[in-house]
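Only one protein chain is missing from this complex, and each of the others stays in its spot.
Order of writing sets the labels: A and B. Residues in every chain begin at 1.
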Amino acid sequence: METQETKSALATANRRVVRRLLLAVAAMFAFGFALAPLYDVLCQITGLNGKTGGRVAVARPVVVDETRTVTVEFVASLNAGAPWEFAPMVTRMAVHPGQYYQTRYLARNLTDQRLVGQAVPSVAPGPAARHFQKVECFCFNRQKFEPGEERAMPVTFIIDPELPPEVRTVTLSYTFFKLDDAGG
Amino acid sequence: MACNRIARGGVALGSVLAVWSAGARADFAVNMTPGVTAISREVYDLHMLIFWICVAIGAVVFGVMFWSIYHHRKSRGAVAAQFHESALVEVLWTIVPMLILVAMAVPATKTLIRMADARGADLTIKVTGYQWRWHYEYLNEGIDFFSTLATPQDQIHNTVPKDATYLLEVDRRLVVPVGKKIRILTTAADVIHSWWVPALGWKRDAIPGFINESWTLIEKPGVYRGQCAELCGQDHGFMPVVVDAVPEAEFQQWVANMKAKNLPAAQAANGGQPL
Partner (left out) sequence: MSIAAAPALHHEHDTHAGPPRGLGRWLFTTNHKDIGTLYLLFSLMMFFVGGSFALVIRAELFQPGLQIVDPHLFNQLTTLHALVMIFGAVMPAFVGLANWQVPIMIGAPDMALPRMNNWSFWILPFAFALLLSTLFLPGGGPAGGWTLYPPLALQTGQAFPFVILAIHMMGISSIMGAINVIATILNLRAPGMILMKMPLFVWTWLITAFLLIAVMPVLAGAVTMLLADKFFGTSFFNAAGGGDPVMFQHIFWFFGHPEVYIMILPAFGIISQIIPTFARKPLFGYASMVYATASIAFLSFIVWAHHMFTVGMPLAGELFFMYSTMLIAVPTGVKVFNWVSTMWRGSMTFETPMLFAIAFVILFTIGGFSGLMLAIAPADFQYHDTYFVVAHFHYVLVPGAVFSIMAGVYYWLPKWTGHMIDERLGRLHFWLSVVGVNVLFFPQHFLGLAGMPRRIPDYALQFTEFNMISSIGAFLFGFSQLLFLYNVIQTIRGGEPATDQVWEGARGLEWTLPSPTPYHTFTKAPVVE
């Protein structure tokens, strides 16, 4: 028959297993959330989903590569329920890597209410995303619109000369979302 | 007795078949389409290659198994051997499958690399998924329109007979030229959709906020049909894709007609100045 000691030793062993496993559960729960920032880092590195980085420093000295011309296409999309008119003012540009360019997107509030919108950039092909650097962009901030207001919103960008040589066309797409109060 | 039963079974089967062919196109398509692009054919070949490899492996493994089931049964007086391991065969059946996998991976990798190369496209079309229709925008031509299911509700609710293209017809088709490399950018306006035409050899998800790049080069004029492939809500089954691939000249004619019909807001092409 089991003695009292073996019983309590077993209870201790069980408690130890439970404690460790609960710790593992907590860690994996946290890991699920940690995947969110990890994923963003991964996107920046790999251009997953054509996500672009945020603002880049302007001061970086760059050499303009006059020998290379890249076509940049500008695309606009409206999310469902975003009551704007939204379009690029220029649909394509021939650019040299290393040179700064500016273009503008035109947006008009189609309602008689004040609206707040947010543009979300995406670049295709994915591997070009991190070489498409925006110095100034209306997508860095929320955009407030008065009723019926029409506005041209600028984006200043530079194509990094390190853009993989096989890329000849880069598409910059903005999707305009309406932010409601809940959405911040 | 047995013959009689078989005969009766045959009659029953025959009448079921008759009912089928009366109501529907007796298609019985059992395989993937080789499609109408170089890529779709490559994908088809890859699919058939893996399929036959699987069939061969299955024939060997199940063959051995059924042989054993037949011969090594107690009712035939089989006496159980007691062996339970063999390093040699265990190593063998780890290594041989590895080699087979490598043989599959090589052509798959090559195809995947070709599919990823969207360079040198002649035109770019942006495809946007909506609940529940598609929006097409020809970026270089400044043409855009929605494409919505054209099958009448009466057919869906079984009050009138169904057309041959039931659920696969739209009010406005995506017209594209054959023999031209077409770059397709997919995105969505609400939830995730997926744009799929089997004859073109791939599908690509349309994700709100992001654009996805893919390409096709259709070799043969024709009408190619597909459907939304990602569950997108109630009418997910009712947002078909219809591609009308036409010769280049006909396509140019179509573009001219479309432009004449809806003169769009003047869009500046090829503009922009360095700062």
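General remarks:
The working rule: a contact is a pair of C-beta atoms (placed from the backbone, for glycine too) under 8 Å apart; a residue touches a chain by one contact, two chains touch by 3 or more.
No experiment lies behind these values; they were computed from the predicted model shown.
Touching the missing chain, out of B:138, B:202, B:215 or B:251, is residue B:202. Touching the missing chain, out of B:38, B:123 or B:156, is residue B:156.
Residues of subunit B in touch with the missing chain: 20, 23-33, 42-43, 46-47, 50-51, 54, 57-58, 61-62, 64-65, 68-69, 72-75, 78-85, 89-90, 93-94, 97-98, 101, 104-105, 108-109, 111-113, 115-116, 155-158, 162, 164-168, 190-192, 194, 196, 198, 201-205, 207-210, 212-214, 225-238. As for the chain not pictured, it touches subunit A at residues 1-2, 6-7, 10-11, 13-15, 17-18, 21-22, 24-26, 28-33, 35-36, 39, 43, 46-49, 51, 79, 118, 120, 126-127, 175, 177, 179, 182-184.
By our rule, only the chains that are shown with their structure count from here on.
The geometric centre of subunit A is 30 Å away from that of subunit B, both derived from CA atoms. Taken in their complex, subunit A has these residues touching subunit B: 49-51, 73, 75, 77-81, 87, 89-96, 99-103, 120, 122-126, 156, 166-169, 171, 173, 175, 177.
On the subunit B side of its complex with subunit A, the touching residues are 117-121, 124, 126, 128, 130-131, 139-140, 142, 183, 185, 187, 189-190, 207-213, 265, 267-275.
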